[in-house]
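A single protein chain has been omitted from the complex, and every remaining protein chain is retained in its original position.
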Amino acid sequence: MNDKPIVSTSRLEAFSDGVIAIIITIMVFDLKLNEVATADILREELYKLLPKSGAYVLSFLMIAIMWVNHHQLLHQIKSTDRSLLWLNMHLLFWISLLPFCSNFLGANPYLPIATMFYSIVLFMVALSFTWIRSYAVRHQLIIESVKQKSHSKAVRKNALALILYAASAMLGFVSVYISFFILLLVPAMYFIPEKIEHS
Amino acid sequence: MNDKPIVSTSRLEAFSDGVIAIIITIMVFDLKLNEVATADILREELYKLLPKSGAYVLSFLMIAIMWVNHHQLLHQIKSTDRSLLWLNMHLLFWISLLPFCSNFLGANPYLPIATMFYSIVLFMVALSFTWIRSYAVRHQLIIESVKQKSHSKAVRKNALALILYAASAMLGFVSVYISFFILLLVPAMYFIPEKIEHS
Amino acid sequence: MNDKPIVSTSRLEAFSDGVIAIIITIMVFDLKLNEVATADILREELYKLLPKSGAYVLSFLMIAIMWVNHHQLLHQIKSTDRSLLWLNMHLLFWISLLPFCSNFLGANPYLPIATMFYSIVLFMVALSFTWIRSYAVRHQLIIESVKQKSHSKAVRKNALALILYAASAMLGFVSVYISFFILLLVPAMYFIPEKIEHS
Partner (left out) sequence: MNDKPIVSTSRLEAFSDGVIAIIITIMVFDLKLNEVATADILREELYKLLPKSGAYVLSFLMIAIMWVNHHQLLHQIKSTDRSLLWLNMHLLFWISLLPFCSNFLGANPYLPIATMFYSIVLFMVALSFTWIRSYAVRHQLIIESVKQKSHSKAVRKNALALILYAASAMLGFVSVYISFFILLLVPAMYFIPEKIEHS
């Protein structure tokens, strides 16, 4: 055994799974209907729930995409070291802020600062993914059979997402509808994760 | 290694376990008794807790059934692909709405719209299970030794559940007791998951 | 492969771990100090926190004991079947009620009905453990090398715990201090899980 033992990614995956599972699940507890007395109050309550439900569905979709991409990325990584653990923690930190931003956006859907917060967090998540990938490529932690072309493609896709999130953060001050459009565009683009090419 | 690597179901199981474990557990935090001063207040508080406890027990049972069926279904699947990951996410999304519906039903047990919400979510969960199964069968992701007969039986059982949930969603507007009866009938029917026949 | 495939206990363990981890952790969120303005309010707030902290420590200890015993019990079981999955769900259901009872007891430490609820839940947890063990013994799901003597010992210990919890549930109406004494006695007795004797 040498000084730098090969540490498998299994506990890293398990911990990340736990954190992501909690984040994706627990947002639903912001959706609450109070005890309802009359039909009028019910209608009003359900109406107020609409933007919150929209924010919930969007955030669920975003976190689901993150998990699928995380799953696919770690599937290509053969071992971890301390720096990768910390880069992963950095990713989880930004993902953990999503419920806060989602809750803020759901309560204030027409506030530009709410779409800005939401977009910045997504920007930082995309940046964290790029860092993990490029670190793993630079330090030969990637499975050899995965082609360089796949990485270039993923990096290009990530760069596009970063630009779009930055645009969404700023253009919300022109109109929040532009932000909403961009925030829905990126998941559509990411929905099918990039194909990995093995040699 | 070829272009479409065999991805094991283990991380899919782990993530689903995490999500389902959180959902089933965290509903209990809607059961709360405030600080109690006199015996009268206590009696009133406990009385108000009754429908909430009923909704908790029913939802715990429903989610437990879902977990056992999920466990059994994934046990028959030998590998996953991207579409299966997303079909599973779709299933988890609907399961994640159950605490919201359970809380709404527990606070308003005699409101037909509450039983309708609850029934619709269960309908969508059953539909998601059907989609996962039929996708896995169509794309040869199922362990070969499992007989076709087992699938036909499971699909028939699922179809019956779908009809019953749809009936429950609508008949609650006639009487919520009909909905309650149906909502208790389906778990009784599902309680023992179908036997898998291996050749 | 035959009609009744051997299902490993690994996913059962993982799901139970998830549920128990959530329950043991999330109780801490009932411990909250409001924003504090003056030293007097702080003293009062801290004083009100005392019984809640006591209930937290007791419940943490109880759930930790349950996890260690669950860990040890499943370590002796070589495979699961459907009934065992359901017996385990039954156990998890009762464990899931502990945060509710703990919160109720912490807010009303001198209310006999609070110690009764707490004791009944612990009684049902102990009963569920006994059912799992005896089912596994009856259906040959236990690792062969574990001696019969170990089971008899565990069953006797469980029977004693059941009697003590039943006593605690009732004697709280005489004095809650008797209940507190018994509730502290049982964990002391269980603290070191029984030694497993292998042949």
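To keep things simple, chains are lettered A, B and C as they appear, and every chain counts its residues starting from 1.
Assume a contact is a pair of C-beta atoms (placed from the backbone, for glycine too) under 8 Å apart; a residue touches a chain by one contact, two chains touch by 3 or more.
This structure is a prediction, so every number in the text was calculated from the model and none was measured.
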Quick one: which of A:111, A:127, A:143 or A:167 touches the chain that's been left out?
A:111
Sole contact to the chain not displayed, among A:19, A:120 or A:170
A:19
Quick one: which of A:72, A:96 or A:150 touches the chain that's been left out?
A:96
Mind pulling the chain A residues that touch the left-out chain?
1-3, 5, 7, 11, 14-15, 18-19, 22-23, 26, 82, 85-86, 89, 92-93, 96-97, 99-100, 103-104, 107-108, 111, 113
So that we can see where the missing chain sits, which residues of chain C does it touch?
13-14, 17-18, 20-22, 24-26, 28-29, 31-36, 42, 60, 64, 67-68, 71, 75, 145, 192-193, 195-198
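We adopt the following convention: only the chains that are shown with their structure count from here on.
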Copies chain A and chain B touch via same or different residues, half shared test:
different
Just give me the whole-number Å value for how far the CA centre of chain A lies from that of chain C.
36
Between chain A and chain B, what is the gap in Å from one C-alpha centre to the other?
26
Indicate the residues of chain C shared as contacts by at least two other chains.
18
